[in-house]
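A single protein chain has been removed from this complex, and every other one stays in its place.
For chain A:
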Amino acid sequence: MVLPAHLQNSLMPSEVSFLAENEYITILPRYSMKKLELIGTKVPTLRGMRREKIPIWIAVILKSQDKCNIVPPEWLNLIYLKEKYEEELKQPHKFSVLPWNWLEISKILLNKAADDLSDPTHQLRSIIQDLREIRLVKSRKGLKELNESNIQLDGLSLLEINELRPFVLTVMNKLRQLHESVNTKTDRGTGNDQDDDMYHDVSDNE
């Protein structure tokens, strides 16, 4: 692998948000536009004031040229997020279900399309920050439960999993190695004339 070390085993935040930009979002075009045939995604013919679903990255470009309004997703409003926050408080051992890319999408929309959102941005920002923090605390607490065989991450979003990944993977691997070394295996091949056979290398590629 020629990739630099920091790219090899986890995604960069910029890559995560790049992936999030492929999600579809509803827009209200202000102009008509012929349809685009892109690789993998098709942008339908846009007509003024007709709602269409297009990928976020195109929506952001159109938005920056003032050619459309972005309809915020149904989860990006104060009421919904407050509800989720309450839910987080009620269940100290579970993560409430949020969209897979909620952090990135809300960040993109708050930066690029703040005027289309239904609630004032500072309130949205603060509730998102609260949600993020309470979930962080929970995931930190959950790390106490790390073992060598399984981990339960339901309800976590891609970015949150990405933050945990380097630490959790290394720890779980170490635990697994220790665990395996205790369970002595008798069926190991021995006495080969190969160099590598002497030193059982237990480094796995994830």
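Quick note on the criterion: contacts are C-beta pairs under 8 Å (C-beta built on N, C-alpha and C of every residue); 3 or more make two chains touch, one makes a residue touch a chain; residues count from 1.
Note that in this section contacts and distances are computed from a predicted model.
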{"item": "Per UniProt record, name of the chain withheld from view [\"Trafficking protein particle complex subunit 2-like protein\", \"3-methyl-2-oxobutanoate dehydrogenase (2-methylpropanoyl-transferring)\", \"Origin recognition complex subunit 5\" or \"DNA replication complex GINS protein PSF1\"]", "value": "\"DNA replication complex GINS protein PSF1\""}
{"item": "Among A:3, A:79 or A:182, the residue in touch with the chain that has been omitted", "value": "A:3"}
{"item": "Touching residues (missing chain, whole complex) on chain A", "value": "2-7, 12, 14-15, 17-18, 61, 195, 198"}
